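Note that one protein chain of the assembly has been removed; the remaining protein chains are unaltered in position.
By written order: A, B and C. Residues from 1 in each chain.
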Amino acid sequence: MANAKTNSEDYLRMYRQMVRIRTFEDNANQLYLSAKMPGLTHMYSGEEAVAVGICEALETRDKITSTHRGHGHCVAKGAEFKQMFCELLGKEEGYCRGKGGSMHIADQSNGNLGANAIVGGSMGIATGAAFTSKMLGRDDVAVCFFGDGATAQGLLYEVMNMAALWHLPVIYACENNGYSEYTKTEEIAAGSITDRARAFGIEAHQVDGQDVLAVNALTTDLVARARKGEGPFFIELMTYRYHGHHVGDINREYYRTKAEEKDWKENRDPIIRFRAHLITEGLATEDEIEAMNAEIAADAKAAVDYALDAKYPDQSEVDMHVYSGITHALA
Amino acid sequence: MANAKTNSEDYLRMYRQMVRIRTFEDNANQLYLSAKMPGLTHMYSGEEAVAVGICEALETRDKITSTHRGHGHCVAKGAEFKQMFCELLGKEEGYCRGKGGSMHIADQSNGNLGANAIVGGSMGIATGAAFTSKMLGRDDVAVCFFGDGATAQGLLYEVMNMAALWHLPVIYACENNGYSEYTKTEEIAAGSITDRARAFGIEAHQVDGQDVLAVNALTTDLVARARKGEGPFFIELMTYRYHGHHVGDINREYYRTKAEEKDWKENRDPIIRFRAHLITEGLATEDEIEAMNAEIAADAKAAVDYALDAKYPDQSEVDMHVYSGITHALA
Amino acid sequence: MREITLSQAVNEALAEEMRRDDTVFIIGEDVAEAGTPFKVLSGLVEEFGAQRVVDTPICEPGFMGLAVGAAMTGTRPVVDLMFGDFIFLIMDQLCNQAAKTHYMSGGKLSVPLVLRTNMGATRRSAAQHSQSLHALVAHIPGLKVAMPSSAYEAKGLMKTAIRDNNPVVIFEDKLMYQDKAPVPEEEYLIPFGVANIKREGTDITLIGTSSMVQVCEKAADILAAEGISAEVIDPRTIVPLDEATLLASARKTSRVIVVDEGHQSYGVTGEIASRINEKAFYHLDAPVLRMGAMDVPIPFSPALEDITVPTPEGVAAKARMLVAGEMIDAA
Partner (left out) sequence: MREITLSQAVNEALAEEMRRDDTVFIIGEDVAEAGTPFKVLSGLVEEFGAQRVVDTPICEPGFMGLAVGAAMTGTRPVVDLMFGDFIFLIMDQLCNQAAKTHYMSGGKLSVPLVLRTNMGATRRSAAQHSQSLHALVAHIPGLKVAMPSSAYEAKGLMKTAIRDNNPVVIFEDKLMYQDKAPVPEEEYLIPFGVANIKREGTDITLIGTSSMVQVCEKAADILAAEGISAEVIDPRTIVPLDEATLLASARKTSRVIVVDEGHQSYGVTGEIASRINEKAFYHLDAPVLRMGAMDVPIPFSPALEDITVPTPEGVAAKARMLVAGEMIDAA
């Protein structure tokens, strides 16, 4: 699994994972629009090649930390639709028993240490996971996902400094989707993002985040080197989010044009591009792809239906899990 | 005043200020050793050319922010011995009525916004002073002093980003004295300090911090450019502290050798070097210099004696100045 | 009188003060064109320009620090912190710098700064976007803390805060932004440290902060129907606290409940209850009771979240018990 994907099975798996993310998000968006989902959520649609290209270069034992825009990372690292939708709806069978929700979804079983509602909040956590790996003599690596906006947080430079000094097996993956909420990246980031990492002595790369093969090839190489103690590394992935900042951000022409959105969706979509590649290279037929898409859509629908009917946690859970080892904190 | 110093009056003033700092510190150290000073303090001795070279390039209206090692900045920006010693001894006539002490000494009248006991704590403050200048259409600049150790604080990168985006008239002056407390700089700083500033699009320079003329010439140029809106700038000043991290750090061979200290003191001392220059260039005679030194020593002694006899603030001051506009907060 | 929303009230207060004083400016994330995610600041950048309504990168410690320095040098920043939960990120700049500068400088430096942020759960925003953290700042001498309970207070307290020469933190309840209340067209200010008796009563005193004032009023309605006369008091600022008004009411009714949306333990309710116990003890027929948010991180699941905060029914139930003399716990 940890070699850059070269055979059709791996390619199809990458394609499948990208479609699973897009499908998950379309359903989540529908749940919001139909007022069936509590709160707000941030869609990953458009950025699928980033999460999938990276996570397919990882093993289950490798760790990731995710962001407020975290569904894509969660799916890509191996999570199931059912527990994910249950979590988004605050149900007991969710990955976090409904306590975390979209912004805190975590999947311990697959090494996803969790989404984070504090921008940049998980940079230390990922670096710490890499520290554990090194200290305990393991060879797993940690990938820290964060956005272009998060590069403004000083924490990044603090942990990059330590990671560089101590050669920690961590990869900082900056998803540059051009916007930090309602503001263009160039208005909030001076100089060069990759140069910032390089100034700390960290090897940094920029890659087309819409090209899953490029992302995967680069990451596979860096992961292998990180396992050998050559880390840390930094990757800036150029990508785009299709939806608003969150599902409620509908009228957004004051900060970006429809034309720009259209261009990315039509000309740089990672799924369309990779699908074309699969067909051209003869790795799949149109029919096979359509069948896969349909199967994923059916999976998602079943998971949504299940989650809608699933039960909420019992009220007695409210003071459970405040402390490990104490069943009810307020008893 | 804001042109690089070229005439003998200015040169002698720079020399005088350096000696004043050294003399102040020698007296402060004696106060500590003779148990007459409450608490601990951090000596600036050895780094005089940094504070003086920079502050002599500033006008009174320009602002500085200082550090835990702040006596040098305070003297260089124009403060008087008497109020400084009173502050160090916790007396009412101190610059801060004895409430701040060494680590918080400030001198509002000369634009010194204060020492800071939080490493890196004043980086935002200096940047904010520059913001005020720009927002109110003034032309004063702000200089932010901090150590090599402080470059590990993420706050630096946050404020450099904003300063660069908004072209603020601030100069980040990193006093690299080779140590962060009891640790060598190379063990706590990965990569290159100046490159970190450059990565944010900030023009950065490295200069010999023991050469007051080099420091002054560079700063004078940058200040002039900052006034015109060409800031921010970054300077890394290579220097050395002669004493321990603080006055109580006496046995320090476990982290640095006596030979290293000797080398800096004998071969790179900023005062010895500049004194030799003044003599060689015929700007002063040995006698004139000795007379100046003696006068400064006498000034310091008088200030120390005054401060030792001065009165403590009345106990009723304890709840004054908690809030502006409220005489006694606990009344 | 016309009715406007709390959001409009804040907007008006800011606009009026910005017109009145050129040194007032707003700084924060997406405060300009976007007008914040809650749209509280809409229209301000259009009137005052980008120099005075300043969009920052996502670096809360950085822009808070910048604001402290700006305030020290002649401006009056209004810092916009998007969620009250992010106050953890700026505690150093707020509590070590802003709060202490006036005192540490012996009254020479001032920090006339307003930090606007929010609080309040039940918005399905989970543990990192739902906290009510005002107790933390209320504990730090040098800060003033205002908690508007309606549009009327939001406007009057904001105007007072901007003119105050001290750092003031204002917590707006994010669930109340769309709530309307009568707000005069003419200018008014609400002084700090003056509680508001929202409703007079004789049997029990209900003290509520922020949105808990409404909760107390609704509880008072329920109680009124049962023949119990509840006095409802809104302290409006918790620092300074109008002890005299609270004590007078406690002495009159002999029974008190303090209701606040921060976590109950080590929070605001303990302080207010203690002051009343200490100074009105011999007038009390029953212990002062407290109701805060449950001592658990705020859960995402609606089924759990709703039971973590005080409700009118809950307050009424406790009040009924107190009035009936049923305080088994206190036995």
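By our rule, a residue touches a chain if its C-beta (ideal position, glycine included) is under 8 Å from a C-beta of that chain, and two chains touch if they have at least 3 such contacts.
On a predicted model such as this, the values are computed, not experimentally measured, just so you know.
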Considering the complete complex, identify which of B:Met18, B:Ala189 or B:Val207 is in touch with the unshown chain. B:Ala189
Among B:Gly128, B:Gly149, B:Gly191 or B:Pro270, contact with the omitted chain is made only by B:Gly149
So one chain is hidden, and I want to know which residue out of C:Ala126, C:Met147 or C:Ala319 touches that hidden chain in the complete assembly. C:Ala126
Using the document's definition of touch, tell me which of A:Arg69, A:Arg97 or A:Arg227 contacts the absent chain. A:Arg97
In the whole complex, what residues of chain A lie against the chain that is missing from view? 63, 65, 94-100, 104, 106, 108, 113-114, 116, 118, 121-133, 135-136, 142, 154-155, 158-159, 161-162, 165, 320-325, 329
So that we can see where the missing chain sits, which residues of chain C does it touch? 85-86, 88-89, 91-92, 94-96, 99-100, 103-104, 126-128, 135-136, 138-142, 238-239, 262-263, 265-271, 273-274, 277-282, 284, 286-290, 295-297, 299, 327, 329-331
Give me the chain B residues in contact with the hidden chain, please. 38-40, 90-91, 96-104, 116-121, 149-150, 152-154, 180-183, 187-189, 254-255, 312-313, 315, 317-319, 322, 329-330
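What we mean here is this: only the chains that are shown with their structure count from here on.
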Return the distance between the CA-based centres of chain A and chain B, expressed in whole Å. 46
With centres defined as the mean C-alpha position, give me the chain A-chain C separation in Å. 36
Of all residues in chain C, which are in touch with two or more distinct other chains? 56-57, 59, 61-62
For chain B, residue numbers touching 2 or more other chains are 154-155, 158, 161, 165
